[in-house]
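Complex shown without one protein chain; remaining protein chains in place.
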Amino acid sequence: MNGIHDMGGMHGLGPIEVEPDEPVFHSEWEAKTFVLTRAIGPWRKWNIDAGRHQIELIPPADYLRMTYYEKWYVRLVELLVKTGLVTQAEIDSGKPEQGSVRQTPTVSVERVPEIALNRFLAPTVEPGIAPLFGVGEKVRARNIHPIGHTRLPRYARGKVGTIVIDHGVHPLPDTSAHGLGDNRQHLYSVRFPSRELWGEQASERDFVYLDLWDSYLERI
Amino acid sequence: MNGIHDMGGMHGLGPIEVEPDEPVFHSEWEAKTFVLTRAIGPWRKWNIDAGRHQIELIPPADYLRMTYYEKWYVRLVELLVKTGLVTQAEIDSGKPEQGSVRQTPTVSVERVPEIALNRFLAPTVEPGIAPLFGVGEKVRARNIHPIGHTRLPRYARGKVGTIVIDHGVHPLPDTSAHGLGDNRQHLYSVRFPSRELWGEQASERDFVYLDLWDSYLERI
Amino acid sequence: MGADHTHQAVPSDMTLRVKALESLLVEKGLVDPAALDALVDTYENKVGPRNGAKVVARAWVDPEYKARLLADAPAAIAELGYRPEQGEQMMVLENTPEVHNMVVCTLCSCYPWPVLGLPPVWYKSAPYRSRAVIDPRGVLKEFGLTLPDEVEVRVWDSTAEMRYIVLPERPEGTGGMSEEELQTLVSRDSMVGVAKVDRA
Partner (left out) sequence: MGADHTHQAVPSDMTLRVKALESLLVEKGLVDPAALDALVDTYENKVGPRNGAKVVARAWVDPEYKARLLADAPAAIAELGYRPEQGEQMMVLENTPEVHNMVVCTLCSCYPWPVLGLPPVWYKSAPYRSRAVIDPRGVLKEFGLTLPDEVEVRVWDSTAEMRYIVLPERPEGTGGMSEEELQTLVSRDSMVGVAKVDRA
């Protein structure tokens, strides 16, 4: 979707503010919001793409106003309810509904090292899936404007770049986020001259590299 | 600037909400904010382009949150102070500073009919300024990303359209907004197929017309 | 949590802030209170979509007027007494069974004040501004207007000082109506191009 999250190239969002000696979490609730999300992940009720899309659905004014972990909190609640792990009544009351069966957590202390950094990614090698493009080939990013999830930023659409790396086979976020299948296909690092993206104001020695799927590209 | 105001083609901004029998103003302060702005206009301390740009400078989160006339209020205060008609101290105290000379309003009741709808536009006929393009010509909107004011929306940049009307000579907002001169030049209505702008998802029978200046266009 | 914030209340102090600003500007002699009242009266009572409706009804009953209106909107609008100096940057877009025009301003909220008055909130809102250019038929459907696929849709994004007003189609079965009766049929929305005119 052409949402506010797709902000590459926007002006007016203010200066970059660096906090010296920033802690990993600024408060207990930030830490808890983060690890609750990580601990619920292995229930496999949603994947990384659906999780990203849920944050994109936050209304733009709120998206810009909220802190990072406020957005994570909103996402977690929405996905818990949407996938039925928790009911809205339970969120509202803070208590399990009468008759709800107590589960056994998927993540025990012993599994923490295993799941802490694991995003359950599919293998990237799949000889049966051939790449549509080759390294060194010039390609155009397609001019698409899906209302659902996509990882092709607006600033690159319609622009011409060169494939520099074939990253192997990856699930396509556009379908994966919506339960429409992994649609695994080749992912490439595509090098775009900044002048192609931003016109003559850009330095001719600047380049932007994006990771783009077969479905995002077309032959020139 | 690539600001949040340039929102043509964005998703996720919610449903269109129509208010039945909507009044012209919803409150006294809305009406006053509007007419104060109109009554200050004839002091000629800023032009229409500078006024538009001042609203674009509102931080994006606020831009989306504020109502229309809240933005007008912010603009009026900022421009009054910036142009020296009023000092920040006067805004803060609500009182004229000691020694400030009382002016005579430029807009009297008698002048209201004359100025109410008048935006002090320059004449559009100027035989000395030749058009760079002709009606019927195919042109590409330039891929520019100025940090200042511009009236070339992002969604049209780099796209090809056809000039359908020559509207005569108009000041270029990109310079006019910043006190860099009127830079008067021809303005055209340019017809873009929606498929050119939005790809194959658009109807082949949809077209978007934009009014674009010579400086925004290039030959194909 | 998200949705709660989309319609945040206007800060309650806007009334006080604007009053303070007004009295400051009056005290400094920058504005005349009587002129402010006359301006409010102008926008509340003297301009508005009734102006445009008169133009449309005249065009419906008088083919020669319609021809003049389409060729030179400012001059034709001035014939009905609306300020010619405003109309000079105005164009009239004729809707037909084959072509539907609609107007938006994606970058701010430009609107043809002299003939339609000040724009409604929805016209100035982010949802309309963002969607009119990328999904005009979807927007029209939200307004209750479903166009046949074969109709050409033209969206006019008011990026400059040109102001656009739509001349809607005259509804069938209105042959016996007077110009005054026809005026009452013409809605604001039909002149923005998000509605057709219905027979009353």
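When the chains are written out, they are named A, B and C in that same order, and each has its own residue count from 1.
We adopt the following convention: a residue touches a chain if its C-beta (ideal position, glycine included) is under 8 Å from a C-beta of that chain, and two chains touch if they have at least 3 such contacts.
It should be emphasised that the depicted structure is a prediction, and the values quoted were computed from it without experimental measurement.
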Selected residue (touches chain absent from view) among A:M7, A:L57, A:L132 or A:V160: A:M7
The listed residue (B:H5, B:R65, B:R151 or B:R184) that touches the chain absent from the view is B:R65
Take the complete complex as the reference. Which residues in chain A touch the chain that isn't displayed? 5-11, 13-19, 22, 24-25, 27-29, 31-36, 38-40, 43, 48, 52, 55, 64-65, 67-68, 70, 73, 76-77, 80, 85-86, 90-91, 94-96, 100, 102-105, 107-109, 111-113, 116-119, 121, 124, 151-153, 155, 165, 167, 170, 173, 187, 189, 191, 194, 197-198, 202-203, 205-213
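As a working rule, only the chains that are shown with their structure count from here on.
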Express in whole angstrom the distance between the two chain centres, defined as the mean CA positions of chain A and chain C. 41
Chain A to chain B, mean C-alpha position gap in Å, rounds to 35
Which residues does chain C have that touch at least 2 chains other than itself? 5-6, 126, 134
Chain B residues counted as touching two or more neighbouring chains: 9-11, 13-14, 64-65, 198
